[in-house]
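Note that this complex is displayed minus one protein chain, with the remaining chains in position.
Showing subunit A:
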Amino acid sequence: MSVENNMNPNEIWQAILGEMEVLLSKPNFNTWFKNTSLLSVDKNQAVIAVPNEFTASWFRKKYHTKIFEAIKKHCPILKIDYKIISPQVNEQLKTAFEIKLIEPPEKHPDKTPTSHNGLRADFTFDSFVVGGQNRLAYATALAVAQSPGVVHNPLFLYGGVGLGKTHLLHAIGNQIFKNEQKAKIFYISCEDFCNEFIYSIQTNTTESFKKKYRNVDVFLVDDIQFLSRKEGTQQEFFHTFNALHQKNHQIVMTSDRLPREIPHLESRLSSRFGGGMVADIQMPETETRQAILKAKSQARGWDVPNPILEFIAQNIKSNVRELEGALNRLVTQAMITNQEITPEFATNTLEGIIASNSHKNFDPSEIIAKTAQYFNLAVNDILGKSRERKLVRPRQIAMYIMRDELNMPFPKIGDVLGGKDHTTIMHGVKLITNLIKKDEQTQNHITLIKENLYSAN
C-alpha cells in the first residue's frame, strides 16, 4: 500500500467523515458511517470497511460518488471496493472453548483496587440500628455483603424516604470492600446512571460506558424508580443487568416502591428486579427510633438525656431523616444559646417540626377546601348532593382523606359533608382505599392534596 501524499488511510477517512457529516443529516450520518473505516488506498483502489451488507448497498447506491470524489482529493484512485467487517470480531473468538462449571464468581487478583467509589464511610452495618421493621432488610443485606453474588442476587430494598435504604446500600459496599479490597464496587444513583448514559450517547462513547458498567463485581444502584419512563436507559440498564447477573456479580438496588409498582417500567425489568430477594424497610417503632437517636448522639459525642430522646422519638414519626434533623436542630440550638437541654427547651425548639409532623392540626373544612381547589370545584359542589361523576370522585377522596388523616368517625364525616349518611361515607372510603392500590392517578391526587394541606400549615 502506498499513499501519494503524507496522509495515512485513517487520516484520509477522518477527513472524509468530516466532510460527510456536513453534507448529511445527523441521523443519516450516525446510522451509516458508524463502524466504517478506510482499510487501504493505493493508485488503483480504495477499500472501505463497512459493518454490514445494508451499509455496503447503501454506500453503493447513495454515497458512492461523494466518497469517490472525496478520496480523489487525497489520492487519485480508480475504484472503490467495500468489504464487510463485523465490528464485533475480537480476540475472545479465538480462545478455546469448553463448557465451564458454574462456580461463585472469581475474585480478580490482577485488577486494580477501586477506591471507595462514592461510598460513604460512615454508612456501615455497625452504625445501622436494627429494629423489627428493618430486620429482614438488614439480614439480607448482611448476607449479600458476606457472600456477594451467591445468595440474594439481585437484592431489591424498598421503603419510604429517609428510612435507611441508602445506608444499607453503602454498608453492603463498605463491607465487601473490607472483606475483599480488590473487588470492583460501583455505587451510583439511578439518576447519575441515566445522565451518564445520555452523555455517552451525545459524545459517542457508549462503548466505554458499556465496558465500565459491565465489568464491575458489585453494582449498587440507588433510587432505581428513576428509570421510570426512560426507555432508552431502561434498555441499556437491562443489558448491563443481564451481563452482570449472568456472571453472578452482585446487584443491589433501592427504590421507594416494589418493582412492579414502578410506573412505566418495562415488565422484563420489573420481573428481573424482583427475581432475587425483595426486602422492605418500614418506619421503625418508637423504641427503635429512640435507639437510633441514642446511636446518633453517641456517634457525635453529644450528651442528650434519655427523656429528651424519648420525647423526640414519640413526636417525630415520619422518617429517620427528620428524626436526625430534629436532634441536630435541638443540639445546635442548645450550643448557640448556651442552654441545657431540658424538656421545656426541647418542646419550644421543636415546636415547628412537631406541629408539621402531627396529623391532627387541620380542620375538616380545610380538607374539603383543598380537595375542591385541587379539582377546580366549588366547595358547595363537594358538599352538595349531585351524583355527577366528576363531583362524586372528589367527594369520595375528601372522605378518604378525612378518615385517613384525622381518623374521624364515619357519621362525623357525613355531617361535615353536608349531612350524608354514614354508610355513604363508609362506601366512599372503602372504594378509594381499594382504588389507590390499583390506580396510580388516584394515588397521585391524594398525595398532591395532602401536600397542599401540609404546605398550607
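What we mean here is this: a contact is a pair of C-beta atoms (placed from the backbone, for glycine too) under 8 Å apart; a residue touches a chain by one contact, two chains touch by 3 or more; residues count from 1.
Just so it is clear, contacts and distances are computed from a predicted model.
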### Message
I notice the complex is incomplete. Of the names "Beta sliding clamp", "Phosphate ABC transporter ATP-binding protein, PhoT family", "Glycolate oxidase subunit GlcE" or "Acyl carrier protein", which is the UniProt protein name for the chain that's not shown?
### Response
"Beta sliding clamp"
### Residue among A:L23, A:I84 or A:I198 that touches the chain left out of view
A:I84
### Message
Out of A:N8, A:N44 or A:S57, which residue would touch the omitted chain in the full complex?
### Response
A:S57
### Summary
Where A:V150, A:I198 or A:A299 are the choices, the one touching the absent chain is A:V150
### Query
Residues of subunit A in contact with the chain that isn't shown?
27-28, 30-31, 52-58, 61, 84, 86, 88-90, 92-94, 96-103, 150-153, 214, 231-232, 239, 242-243, 246-248, 277
